[in-house]
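What you see is the complex with one protein chain gone and the rest in place.
Our next item is subunit A:
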Amino acid sequence: MIPAQFDYLAPTSVEEAVAALGEHGDDAKILAGGQSLLPVLRMRLNAPEVVIDLGRIESLRGVREEGDVLVIGAMTQHSVVASDPLVEEHALLIHKAVQHLADAQIRHRGTFGGALAHADPAGDMGAPALALGAEFVIAGPGGTRTVAADDFFVDLFETAIGEDEILTEIRVPKHTGWGAHYEKFVRVAHQWPIVAVAAAVRTSGGTIEEARVGLTNMGSTPLRARGVEAALAGQPATDEAVREAASGAAEGTNPPSDLNGDADYRRHLAGVLTRRAVLAAAGA
């Protein structure tokens, strides 16, 4: 299967890309790593007249530190995020989750920002970014603006990025020294998660001081399990205490029903996987 015809633009700066997007508007589609977009184009689920490839904009790649924040360029490939020592040190949750994303070939091409902008509710990067309170830097015709994680994911495949805007950077507050784990439940290898749970915890002497828990595929966007986070604070990192706190993981969620499981099954999974993720993150 081959995509419908389109014109191809490969700008070398963010300004150029934003200008191209302004010129072509609705007729244009942004190409990041292409690992979700190209299948969509091949199956002709979308047929943009213009494809704007961000692959030639070097400033959008790479990981750097800015004080208490880790800055990940939107076009940084998953494989680069996976092996970056700064990400492992300061955002262990992202480091762990990205190893489970798709497969090696797709991690070589797919990008951190592309996956987040695509906003597939079953995507593996949303819940960790949300749990760590990432901020999203978005460039548009009027300059750049920053959107908090809680406001970034709007709905199914929909984010706060406007039609004339491009995601350029993801700013992740450092969680140095926090334990982390991404517990992904799949039926077969190389599958989208049926449900997954991203957990980061700060422990001290066997007590959970603070916890961050994100849920994948439990609704139309990644979700934060704030009730679980509150229930975990101050608790011992034991199976009993974590089991009790994790039992409320599905509260307020609206998970889908499909061939892999109905909504009730997913609610059950959310509790089980949250317990596993938190205990593993706490090293218990």
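Quick note on the criterion: a contact is a pair of C-beta atoms (placed from the backbone, for glycine too) under 8 Å apart; a residue touches a chain by one contact, two chains touch by 3 or more; residues count from 1.
Everything below uses one rule, namely that contacts and distances are computed from a predicted model.
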item	value
Which of "2Fe-2S iron-sulfur cluster binding domain-containing protein", "Peptide ABC transporter permease", "Sulfate adenylyltransferase subunit 2" or "Multisubunit sodium/proton antiporter MrpG subunit" matches, in UniProt, the chain that is not displayed	"2Fe-2S iron-sulfur cluster binding domain-containing protein"
Of A:V14, A:L38, A:V69 or A:A233, the one touching the omitted chain in the full complex	A:L38
Hidden partner interface residues of subunit A, rising order	1-8, 10, 31, 34-35, 38-39, 41-43, 51, 53, 55, 79, 102-106, 108-109, 189-190
